[in-house]
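The complex appears here minus one protein chain, its other protein chains still in place.
A, B and C are the chain letters, set down in written order, and residue numbers restart from 1 in every chain.
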Amino acid sequence: MGSVDRPRPAKKTAKNRRKPASTNEPEFVQLLTPEGKRVDHPGYELSLTDEEYRGLYRDLVVIRELDAQGTALQRQGQLGLWPSLLGQEAAQAGSGRALREKDTVFPSYRELGVQWVRGLDIISAFSLFRGVDLGGRDTEADRFGIYSIVIASQTLHAAGYAMGVAKDGSVGEDGEAVVVYHGDGATAEGDFNEALIWAGVFNAPLVFFCQNNQYAISETNARQFRVPPHQRAEGFGLPGIRVDGNDVLACYAVTRSAADRARAGEGPSLIEAYTYRMQPHTTSDDATRYRDEAELDYWRARDPIVRYRSWLTESGLADEEFFASVDAEAERHVLDLRDRVMNLPEPEIADMFDSVYADLPAELRAERAEAVAFQASLDEGSEA
Amino acid sequence: MGSVDRPRPAKKTAKNRRKPASTNEPEFVQLLTPEGKRVDHPGYELSLTDEEYRGLYRDLVVIRELDAQGTALQRQGQLGLWPSLLGQEAAQAGSGRALREKDTVFPSYRELGVQWVRGLDIISAFSLFRGVDLGGRDTEADRFGIYSIVIASQTLHAAGYAMGVAKDGSVGEDGEAVVVYHGDGATAEGDFNEALIWAGVFNAPLVFFCQNNQYAISETNARQFRVPPHQRAEGFGLPGIRVDGNDVLACYAVTRSAADRARAGEGPSLIEAYTYRMQPHTTSDDATRYRDEAELDYWRARDPIVRYRSWLTESGLADEEFFASVDAEAERHVLDLRDRVMNLPEPEIADMFDSVYADLPAELRAERAEAVAFQASLDEGSEA
Amino acid sequence: MATMTMVKALNSGLRRILEENEKALIMGEDVGLLGGVFRVTDALQKDFGSERVIDTPLAESGIIGTAIGLAMRGYRPICEIQFDGFVYPAFDQLVSQLAKFRNRSGGLISLPVVVRIPFGGGIGAVEHHSESPESYFVHTAGLKVVTCSNPNDAHWMIQQAAAGDDPVVFLEPKRRYQAKGEVDTERAALGLHQAAVVRPGSTATLIAYGPTVDVALASAEAGVEEGHDLEVIDLRSLSPIDWEPLRASLRKTGRAVVVHEAPRTLGMGAEIAASLSEECFYSLEAPVLRVAGYDVPYPASRLEDDYLPNLDRVLDAVDRSLEH
Partner (left out) sequence: MATMTMVKALNSGLRRILEENEKALIMGEDVGLLGGVFRVTDALQKDFGSERVIDTPLAESGIIGTAIGLAMRGYRPICEIQFDGFVYPAFDQLVSQLAKFRNRSGGLISLPVVVRIPFGGGIGAVEHHSESPESYFVHTAGLKVVTCSNPNDAHWMIQQAAAGDDPVVFLEPKRRYQAKGEVDTERAALGLHQAAVVRPGSTATLIAYGPTVDVALASAEAGVEEGHDLEVIDLRSLSPIDWEPLRASLRKTGRAVVVHEAPRTLGMGAEIAASLSEECFYSLEAPVLRVAGYDVPYPASRLEDDYLPNLDRVLDAVDRSLEH
């Protein structure tokens, strides 16, 4: 896995190397070029405070480090699996930061970055992949759903939730938007397409945020669709837009705009964030079987952090001291996380039964008692 | 049900009556106006022999009469159910006649007309709805699938079959096209959308023929989609076209063109035939609960047979004598059908078991023997 | 007390739910303007509006999937799947999502969703309109599964199902829809998950549910002539099963026959026979027998009388049990 490790700042030559077939640069909304040059895009003006601009950099770096810690913890046997988001930090931080407090997010399984920028405790992602629980959390308080593993299933939950928001009349300036995250592969599932139908027919305040990271495990976009997801949306009567997913500012701008539309009662839309998964699908995957260094180099030259840092520096918004402080802050978060992960309490056999039903049927209560007692008898036996 | 009976030639005033919301006349390919005027459409030239033109009239009339017989047989208790295609004759005859012998059709449950114009024995539609079997037939010889009741499920079968056609290399001038029929409601199902994906990704020689008859039982198009099916197709990278489904010539022309594309290896496409279901959903349905006379009048004025007959008359292609001979021919087919339906053999208890597996497992053989013996013992008992 | 059909009893039950809980919703194909293909939701959209009684797209996975989302938002959806055979496109949302969310969330998310499904055969319908899918749901932890056999139960059980905080698959025996019965409009006689001894007896126990309760009762009546005094139990709740009345009956009669329309292999009879054999081993005079659908796809309607459990097959099983 070493060969597809975290990207370093790209060598100057890298971006001129062979451009693999799967990465024909598409048309998309871009506000910051890979070289870090700020450009304009009609309809997507963006002007944040200096603090906000710096905050986005902090987000990108912290997310990258936390995610790297996921990979490290898995290698050290502390997690069963880790699905890295390396390379997708801009898509997640940009879109996540564009939301308001009352907005609700439905994630897939790779949205650590969104969870982080929403200001939430991210431990649930680690308890899930450590195997001590199934990722449960107070989703109502968090306004952030449980990680969803069955591909595209969460898109329907989000559509229903958004229908509920509309039913509650929670639209208008002070309204709520719902954002559902999914992958490029997910667009082939029936559920995703039904979600487009429902959102459209009921004019639900929903934003589909597709991270097109070019792969569904080993399969490229060519196996999932003929025309990209933002065009799919239009086939359902929903506005679709493609954005440079490695450009945090563009991701911010298009998401804010789509969420504003949703909130205002103008209905659902879809954002396709064109990005790249720099790591294998998960720690269990061997990506060298299906892609090569040239392709990785192409994308290293489009790294979301490198370009953003260049721009911050050029524009005088931040200096080396700031960058160092962010690194130090990230380091603290990482240490804290490590510590909390290692100290996650182990589940107990009764946990398996206790949350299945609101009121546990007698038969299951009996099964539970038996299981607990049997376990205890074994423990006794082995102590004896 | 009387009020939504078979349409008579429309009164002159009818077509100027209130135009219901669900029937905003859309843009579509039309070669014959409701008044019977022949018009041109770029890209869809059509010039058939006189015999072929007259043949289409014969198709329309015979189909209407055979279908009416389905309704009649159901009312007389000879069928359990009948899903009438009244009003959709042009969509079915036009599309069906545009196909070549080697092409393969996957129907839903309302394609009696297509089955007829393919030159097939239509008795299977009646044995199915009489309940003596499940609609089985030699689909390979017929190149016409079994009626499919689970909405949209057949679209995937057709996609797979068409993949197989491509795999066999059966493309080019002498190639094969596959056509799958489905409704407007079917477009909301996951399976339909997955079929669009598969057909697109594998460039299958498949034509989706959507009869948009404005209803899925009681629900209008507004409950199924925001933008019509021909636009949906484009969201998947497939050409989509809408045709006046009550214009037999236009249906013929667009289907021929789409089938030619498919055959030539140029890939899948979708045709939306804009039409109307003049009868209730099936004989079990009460359409007066959800639509009114005004809407029916609007569509009576667009009757596919009336306009075609006008044009044949005006253009001198046919005269009253011909029309009378067609009526007589239809009458013969109807009588023959009636006779065959009433004489369909009753199934036997063993039939339930015999086709479940290619080789019947021992346990099921035993169940079968038991069931047969038990039935026999009862019959004996009641004879005694 | 009022006499009404099961359809009417369900309709008035649903009406009360909508009246009493403003978060309750009804959703499904054709449930609004048409009132459902069986008219179970007749006039409800007219009276409660299309925001509460929702005609949905023709997409079953979407129905259950969005109901889950609505429930997360605090709503209490009652979904209709038009016929038994059309529930399968929604299977993932039912068994991997609806059934498991509460457990996945560590108990923090409740999904009070009721999924109504007209089920079973005997109405002369075409394929997919006569199936008995209960085993699929009973095998799935996290779902509750119930079925009613008469108008009074229909009226109350739908209300009880909607009142709970767990997802419930609510199976309605469509061939009993038009059967009339007395409905106590004041109070429910039983809890949602209680079985009922609907006919006491001593010779043997007939265990049935939904559409076969009537078959069992008719068999018991006919059995009197043959000198049998058959006890009939209406299971009512298939998951969880209310075991105690079954065990008590078996301890008394020593013999049991389970009657259902679903195929025999891994039908409810399998679980009932396996469990009762284990729990009441020494009370059994004969093995628990099963009268069920055959292990074939539901047949063409002209054969359904041969497929469905009937009086003759039930009494034959009783005889076989008594031969032990």
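The criterion applied here is as follows: contacts are C-beta pairs under 8 Å (C-beta built on N, C-alpha and C of every residue); 3 or more make two chains touch, one makes a residue touch a chain.
As the structure is a prediction and not an experimental result, all values here were calculated from the model.
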Residue of B:Val29, B:Ala195, B:Leu249 or B:Ile305 in touch with the missing chain, whole complex considered: B:Ala195
Residue in contact with the excluded chain [from A:Thr71, A:Gln211 or A:Gln224]: A:Gln224
Per the touch definition above, residue among B:Val165, B:Val179, B:Val254 or B:Met278 touching the missing chain: B:Val165
Hidden-chain contact residue, picked from the options A:Phe28, A:Tyr57, A:Trp116 or A:Phe129: A:Phe129
Residue of C:Gly36, C:Gly122 or C:Gly267 touching the missing chain in the full complex: C:Gly267
Touching residues on subunit B - with respect to the absent chain: 133-140, 145-146, 150, 153, 155-165, 167-168, 190-191, 194-195, 197-198, 201, 354-359, 361-364
Residue numbers in subunit A that touch the chain omitted from display: 80-81, 128-135, 149-151, 185-186, 188-191, 216-219, 223-225, 284-286, 289-290, 346-347, 349, 351-353, 356, 363-364, 367-368, 371, 374-375, 378
Residues belonging to subunit C that touch the chain removed from view: 61, 85, 88-89, 91-92, 95-96, 99-100, 103-104, 127-128, 135-136, 138-139, 141-142, 239, 262-263, 265-271, 273-275, 277-278, 281, 286-290, 295-297, 324
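Operating definition for what follows: only the chains that are shown with their structure count from here on.
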Highest C-beta pair count, chain pair: A-C
Whole-Å gap separating subunit A and subunit B, where each centre is the average of the chain's CA atoms: 45
Between subunit B and subunit C, centroid-to-centroid distance (C-alpha), Å: 36
For subunit B, residues that touch 2 or more chains besides their own: 188-191, 223-225
Sequence positions of subunit C contacting 2 or more other chains: 56-57, 59, 61-62, 89
